[in-house]
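One chain of protein is taken out of this complex; the other chains stay put.
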Amino acid sequence: MKIYEKDPRISRIKRELSDRRVILVTGAKGGVGKTVISALLGLALSERGKKVLLVDADVTDPNLHVIIGVDPEKVKPGEAKGIEPLTLTDRIGYIGLAPYTMNRPTPLRGPEAVDAVRELLGALDYNGYEYIIIDTPPGLDDVLMDLIHLTGDHALVIVVSTPSRMSQDSTRRFMALLKDLNVENVVNVVNDVIGIGRSGRDSFNVPHDALLEEALGSIKRLKNTEAYNAIVRLAEAVDP
Amino acid sequence: MKIYEKDPRISRIKRELSDRRVILVTGAKGGVGKTVISALLGLALSERGKKVLLVDADVTDPNLHVIIGVDPEKVKPGEAKGIEPLTLTDRIGYIGLAPYTMNRPTPLRGPEAVDAVRELLGALDYNGYEYIIIDTPPGLDDVLMDLIHLTGDHALVIVVSTPSRMSQDSTRRFMALLKDLNVENVVNVVNDVIGIGRSGRDSFNVPHDALLEEALGSIKRLKNTEAYNAIVRLAEAVDP
Amino acid sequence: MHEWAIAEAISREVEANLEKARIRRVKVILGELQNIDLDVLKQYLEMMLRDVAPNVEIDYETEEAVFKCRRCGYTWTLADSSLSEEEREAIHFVPEAVRAYVKCPKCSSPDFEVLRGRGVRLIFEVE
Partner (left out) sequence: MHEWAIAEAISREVEANLEKARIRRVKVILGELQNIDLDVLKQYLEMMLRDVAPNVEIDYETEEAVFKCRRCGYTWTLADSSLSEEEREAIHFVPEAVRAYVKCPKCSSPDFEVLRGRGVRLIFEVE
């Protein structure tokens, strides 16, 4: 007789996610625009008629909701056959930790952050979503490693960077890591957050957009930005 | 009879750090300029005649060395009465994980990152350093929490943000957390990485500096930037 | 209540393990923070496992939540913390949300361990 413990969330997460297109939006550094790009890519894919779920996996500093105009202190998450994503439009859903913490500070150590993300993905009602876009924490951390173990064999991994030397140095290491982890489906996005003016060769480029800040919080205004236009081209490549 | 395990690094770290001025450079988000500000503040304090040690505690994505022009693949760390910091000038030392990993990708789970930082601080030769400036990983994580537990009762905690709503929303939660942790010695720095043009009221402001990128890697050039000039004023407040 | 998804997750995990070993018994441990309706869960799970794993015995056990402060070392329970209905509801979705509402009663730190009683754990007994 043998006794061992198992996490009941893994099998369900793997099964549900292997049936859908999963996009991990990652980056070696913070502040490179991972969250902005997650949101804009979700909008662009929904405009192409796809049903998209935005997952905020940056559980210790969730802010995807700021971009899409969700006030986590006001929404009340539902549940029926599972945790129900908030529906922004009939083709965009959102799920994250912020609605459950009422946007209060929530320090989580690495293994605890992994637990929180597994809980969201493990108990979710995936009903009808074709694209699952997961916005990840900055850099290499427990949550990112866990998400790669769970989905890295089929997910598209978007690696966001800026043209700065600081970011490019980090990105070189990050790309080498993805290779060690046998992640093959990788797209580089160079996003000029700082306004350096350089762009990358083998990558999608997103220009510096001085009007983005004013558009945050409104899906309508976001769709009129230059940054969105650049991401529309990324969406075309992702969803041909 | 009772048996228990103890980490031999804690007592030494606490004792050595309580004798010196410790500055934790933190931020709720990545990409807000924590690392740039750590380096520039170190330069500014050394110009005031102080002996300063720069500690890169962002162990999964170390890049402080990029700013100060250290090539981690070329330096050979020394040891005698402890791990010897690299000396950049006779008043600036540097220590981090990058020289020991030869700048290769090094994924560390949260508790392992804590171990790496405790090892650096626990076995260090602190000889003569008056200021210990610790550059931390983005946001809330295991390393930051551990550093706050180790030094939060006496360290100066610099909280870096940008004027963006994304950053200010995160910073509000972060400040509330520091309060819960009884950290009292806090300074806010609003750094306009993106070029939004707004500045904060009760904070030090660092303007957007289009020439900073070109100055990275050279201490001499860094000292000619506008960003450095702003940090010189911060150094005056920190070291009156 | 989202017991259906939790039951499905457990059933999928039992199924996945059945492919590898002969399972005699599965102990389902339900942490207090997740506040699962045991009767509802039982009903769904029995229904789901009836065909998949008819010979596996399922036991249920509840586990009290116990916290330990990482700052000062103090240990306390959920019963020592007064939470509103709304807060309990939020925590039952994602137990980690507890750190937004509960703080160490001694030193106010939200950096604490959940020693026991978080969420669902499965203990397999195989031949």
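For clarity, chains are labelled A, B and C in written order, and residue numbers in each chain start from 1.
Here is the rule we use: a contact is a pair of C-beta atoms (placed from the backbone, for glycine too) under 8 Å apart; a residue touches a chain by one contact, two chains touch by 3 or more.
This is a predicted model, so every value here is computed, not measured.
K.L.:
I'd like the shown chains that the missing chain touches, ordered by label.
P.N.:
A, B
K.L.:
For the full complex, which residue in B:38, B:63 or B:106 touches the chain that was left out?
P.N.:
Only one listed residue reaches the unshown chain, and that is B:106.
K.L.:
Among B:123, B:210 or B:232, single out the residue that touches the unshown chain.
P.N.:
B:123
K.L.:
Hey, which chain A residues sit against the chain that's not shown?
P.N.:
Residues in contact with the chain left out: 145, 149, 177, 180-182.
K.L.:
List the chain B residues touching the unshown chain?
P.N.:
1-12, 15, 59, 77, 79-83, 97, 99-102, 104-109, 112-113, 115-116, 119-120, 122-125
Just so it is clear, only the chains that are shown with their structure count from here on.
K.L.:
Round to the nearest whole Å and give the separation of the Cα centres of chain B and chain C.
P.N.:
39
K.L.:
Per the centroid of Cα atoms for each chain, what is the distance between chain A and chain C, given in Å?
P.N.:
Chain A and chain C have C-alpha centres separated by 27 Å.
K.L.:
In chain B, which residues are in touch with two or more of the other chains?
P.N.:
Correct list: 145, 177, 180.
K.L.:
Where in chain C do residues touch two or more of the other chains?
P.N.:
As it turns out, chain C has residues touching two or more other chains at 110-111.
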